[in-house]
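One protein chain omitted, others in place.
Letters A, B, C, D and E mark the chains as written, and numbering starts fresh at 1 in each.
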Amino acid sequence: MDKQWKYHNVKQASRGVLLVEFNRPPVNAFNDSMWKELRSIIDEIATSPEIRVIVLSSTLDKVFTAGLDLNAQSELNSSALDPARKAIQLRDHVLDFQDAISSLERCQIPVICAMYGTSVGLAIDLACACDIRIASQNTTFGIFEVNVGLAADIGTLQRLPKIVGNESKVKELALTGRKFDAPEAKEIGFLSDVINGGRGEVIAAALEMAKVIASKSPIAVIGTKHLLNHARDHTVEEGLKYTATWNASMLQSVDTITAMKAVMSKQIPNFPPIGESKSPNSKAKL
Amino acid sequence: MDKQWKYHNVKQASRGVLLVEFNRPPVNAFNDSMWKELRSIIDEIATSPEIRVIVLSSTLDKVFTAGLDLNAQSELNSSALDPARKAIQLRDHVLDFQDAISSLERCQIPVICAMYGTSVGLAIDLACACDIRIASQNTTFGIFEVNVGLAADIGTLQRLPKIVGNESKVKELALTGRKFDAPEAKEIGFLSDVINGGRGEVIAAALEMAKVIASKSPIAVIGTKHLLNHARDHTVEEGLKYTATWNASMLQSVDTITAMKAVMSKQIPNFPPIGESKSPNSKAKL
Amino acid sequence: MDKQWKYHNVKQASRGVLLVEFNRPPVNAFNDSMWKELRSIIDEIATSPEIRVIVLSSTLDKVFTAGLDLNAQSELNSSALDPARKAIQLRDHVLDFQDAISSLERCQIPVICAMYGTSVGLAIDLACACDIRIASQNTTFGIFEVNVGLAADIGTLQRLPKIVGNESKVKELALTGRKFDAPEAKEIGFLSDVINGGRGEVIAAALEMAKVIASKSPIAVIGTKHLLNHARDHTVEEGLKYTATWNASMLQSVDTITAMKAVMSKQIPNFPPIGESKSPNSKAKL
Amino acid sequence: MDKQWKYHNVKQASRGVLLVEFNRPPVNAFNDSMWKELRSIIDEIATSPEIRVIVLSSTLDKVFTAGLDLNAQSELNSSALDPARKAIQLRDHVLDFQDAISSLERCQIPVICAMYGTSVGLAIDLACACDIRIASQNTTFGIFEVNVGLAADIGTLQRLPKIVGNESKVKELALTGRKFDAPEAKEIGFLSDVINGGRGEVIAAALEMAKVIASKSPIAVIGTKHLLNHARDHTVEEGLKYTATWNASMLQSVDTITAMKAVMSKQIPNFPPIGESKSPNSKAKL
Amino acid sequence: MDKQWKYHNVKQASRGVLLVEFNRPPVNAFNDSMWKELRSIIDEIATSPEIRVIVLSSTLDKVFTAGLDLNAQSELNSSALDPARKAIQLRDHVLDFQDAISSLERCQIPVICAMYGTSVGLAIDLACACDIRIASQNTTFGIFEVNVGLAADIGTLQRLPKIVGNESKVKELALTGRKFDAPEAKEIGFLSDVINGGRGEVIAAALEMAKVIASKSPIAVIGTKHLLNHARDHTVEEGLKYTATWNASMLQSVDTITAMKAVMSKQIPNFPPIGESKSPNSKAKL
Partner (left out) sequence: MDKQWKYHNVKQASRGVLLVEFNRPPVNAFNDSMWKELRSIIDEIATSPEIRVIVLSSTLDKVFTAGLDLNAQSELNSSALDPARKAIQLRDHVLDFQDAISSLERCQIPVICAMYGTSVGLAIDLACACDIRIASQNTTFGIFEVNVGLAADIGTLQRLPKIVGNESKVKELALTGRKFDAPEAKEIGFLSDVINGGRGEVIAAALEMAKVIASKSPIAVIGTKHLLNHARDHTVEEGLKYTATWNASMLQSVDTITAMKAVMSKQIPNFPPIGESKSPNSKAKL
């Protein structure tokens, strides 16, 4: 899967773990091509049964991403349509942009976001669409959309309040557009960990966590991500019923028996990838 | 907008920022007239395009509010109707009371709640309906309704679990009716900040934050509050779709271009109020 | 109500407070009979107006519960049905298991979960279905389902993200299956308190809290639990409207007047149990 | 309650029955003042316990209503705001207009809509917000909004598909803007009855039906309307649970016993109005 | 399964088809014991894999059911509790009653309701909880609850508007409490067929339809009922997603292949019952 894309670097870091890095110096400013490329990468990975976890980060030393490419953005407003026709055009554009970022959530395997340095604007939308967020101590966060005269529309306002535990702080950050640092981000529940060091250390920590997850049954991992996202958007009762229907087939997996035996015999289990029934041991290319 | 109401003081603190203070000594006990007056004030502000942020607090030195006026409340139970007819009457009363407190949430501009001293019972309902909550270190909080034999019905039980990150603590506080202090309130995510000092300091901090928000594009600020409240009550997917429809018109604002230009030229932008297209510079009365 | 069940000990600890303890040495491994028994106990308590709070814990010194009895579980997979018929059977089994654990949530009175020692797998599902969770400092938590090749389906994935304030950590814990301790559990909002000491101390603390709640109006307590659970699964607006309908009858309780009078006269009020209108003073057996 | 309003005639037709008629010749074209007046009338009736059913119709011989006053409407588009600020203004206007028409649904007593002659455009929005719709054979219906370049936004598109049984026909009518007659309206489930004759006959039939409803227990009537509207917008399970909570107080009404006794003794029962516990017999003015 | 219960007759009519008849002369008035017995019967059938369709009717010549036993009902109101405690008691009673009637909907196999003669009050609640409703021409229907001073709370108001296509008529019938006949019931979509003749003919027609359904794959039949009921209470998008998860296991049934082969070879397929994988041919007792 290793590949140098126009705006991203993709490389396999260990068995089942793929590192996807933004790569548009100097600040990873996102134009339309860049977020469309990200969607293509994630959608392609989604069809590859050998990949079990994605780590999302950046190639740049000091910048995760500074957010939207404002030059590209300002062109969008120049058409001469009447306000209704322009509204249909803008709405389609926002929906398409959202869909690209939501590929991280839609993708059935977990995505770990490894943040550091400048992580503002779209950085927050991207991180919210991932499953797990960790950041190095030197990270500068900011919901900067209000500073450029708009309400964030690519996911921050929709996902952030559901994944952290302090709505008052979310509103303060979104309404003042001020910067915040990693400890503050952890305190409100945005991060699950703050890592000492910079880019190298946070990526290393994310890859380590990814390795653990990649060693688990893919049926269990995919189900866990799927059911946690389902739970967020449904009542507890709906979530329980849906889970019973989901697990009606998933509990018929060979993995459950394999894993239970491994637990009881204290051995390391080995699980076939999704899409195959034989063990992955034979897959030399991994 | 400066005005001395029967139970409230209202004064403009800076351009676009209005301070609304409870003023019913000795403890700001709320009778029906007082919460109806609060609704009138907030609803009137909502029609004034020049006001961009509200700070809600109290004029009393040691008391934000001690909650309901129990004397007034106990009269409610004296009617001689049969239980069904009385239920209709009580239900209408609760709905009306809820509607008054919800004016803080319904109002399109942000409301910052500056709390200190005694902040119990209805104080929590009021604070939960605001957007941002800060409190001085000396604040005493309490969900006291259980102590007077009733389940809180003006908003605490509905909003509190959605805006903090510890449901176990919410239930403990609501079921035991015990007091809690500002650091505990911050730890569970009820407050975004604890301020050293008392009434003066917390109001000063709230006004400072309000000033920052008032300097932003009103289209961006109104949209951000609106979309965050929408997100709380919808799935992520619903939230995203709605946001695209909302921003289909809002991205056509002149503010987006003004703000982007200001960001790129590192100048301070100036945004016309809602309801006007010219710049607010000429509005001497602000 | 004191009774030695096959897998549980039940004893009344103080007026209105019942202690229910798992009791299946050596590690409280749950087989089907055990969770069916738990449901029977909770459902029976639900019909007893004298009991006002439940404390849920274990009789074992070092173990709250180690979760499912894997031996029992593995039998489930041995039937020779075709995958569709087996899916119907498994689905019914999961729904029944969920229903048993949900009896803790369904039960109208509050349940306090006192955790310590080994508290993994089903322990988390059980705790999430309780209202309040406290744990001793020595507790070892773990969402271990992923380690046995399955997505947790008895409540953890559905309830946990709604009751804590760090979705990133929830996903990390559920996807890696790693252990975590009491301070980490408190930091994310899973616990409302961490207690110094072990089994004895945490049960004592839970019983103390239960005593306070048992002294309140049962109408207020039942309503508070009911409305908080309702709020979790509805929009704020739905929650408010429903509350008005609920309180239309509950505000007609004698408790409201009794409690208000007691507050005003600084006396300790006395409330009749649900199902009776006379004061509980005369009930010698409590 | 009899009163000649600027655009409406209101008169009491029989005990508990109020006839509200549009009265703006020549075609009852609705300007803003007219729909605001309608809301005032309905909201005022809602506070009068003596009125139990409303019949909504028109004073004009051949016209129920021809819909919006297009002259008034076209002014709305002349302001010079930027598209975002104008969007906020238009959105507020639509919400206010919707709120006025929804007063018919919000009002706790039933509203019967008696239609005839020209009944197009806003006529359909108005009728959909009523509880029961009957029409004379000579009625001409039409969802005309598409003909004036807009999607109907005052209720037709939201309510119509939920109250009839042929979505294909609803879409055809809304997308072609063609006329349809009373038998076709009945066939799709829009009307519950088609009346021979014209304005006089259909109003007479509506008043007759209203009289029957006004003779029933107001607790039962209010509850029935309330629960049917609740059911439309909730799942069956939600509807059932809510109904149990609603009837927890309503079954304590004296009416239930009164009515049951009357049924068993085959006498005509007499029910006190909402807001009173004594029998309405003594109310001479009715 | 043939059995004479206290208030019901149960007998197997053909392979996989069970006829359940009310049997409490003279008018099948339901007291608490009767609806609890109905639940027991339906819940017991639900565990029997050999039964594939239920037909619900009555043993009496002229009466399906006249509804509630008012004598039994009036006792409920005599307790001396305060209105809040009584509300809890009444609410529990209504929820229990609803749960009993909902057993018809909850049961995984289809229930056909064969109605005739007097079919009023609870008859409508019962019929709405069934899947298919047919009636003989001589049937007298009525939503009579409003006539006894209460809003129907056992299912009519919640289910009826969702299963017919004329909300105006539903409201008229529920608010006037008037009788209606079979053709009117069919016209609004309550019945799928009106049968010439009386009790005998309508039961025969129902049994004939049941026989056809019983000959289909039980996996397909159970899934169809389950997914149609799910669809009623969810958005189309939710319904589609859930269906994909449901069919992920159900499409692995042997029935799909068996049926497809039978279709292609024009033979009558034979499907094993739920809970068995072998063909039902060998089951002599059916």
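What to note about this one:
The working rule: a residue touches a chain if its C-beta (ideal position, glycine included) is under 8 Å from a C-beta of that chain, and two chains touch if they have at least 3 such contacts.
Note that the structure is a prediction, hence the values are computed from the model and not measured.
Of the candidate positions B:F22, B:W246 or B:F271, contact with the hidden chain is made by B:W246. Residue D:T176 is the one among D:T176, D:N196 or D:Q267 that touches the chain not shown. Of the candidate positions E:G155, E:G223 or E:P273, contact with the hidden chain is made by E:G223. Along subunit D, the points of touch with the absent chain fall at residues 70, 73-74, 76-77, 83, 86-88, 90-91, 94-95, 98, 102, 105, 145-153, 155, 157-159, 161-162, 164-172, 174-178, 188-189, 232-234. In the full complex, subunit E makes contact with the omitted chain through residues 110, 131-134, 162-166, 188-193, 209, 212-213, 216-217, 219-221, 223-228, 231-232, 235-237, 239-241, 243-253, 255-260, 263-264, 269, 271. Counting over the whole complex, subunit B has residues 242, 245-246, 248-249, 252 touching the chain that is not drawn.
Just so we're on the same page, only the chains that are shown with their structure count from here on.
Taking C-D and B-D together, the chain pair joined by more C-beta contacts is B-D.
Here the spacing of subunit B and subunit E, counted between their Cα centres, is 50 Å. Shown for subunit B are the residues in touch with two or more other chains, namely 83, 86-88, 162, 164-166, 188-189, 219, 232, 249-253, 255.
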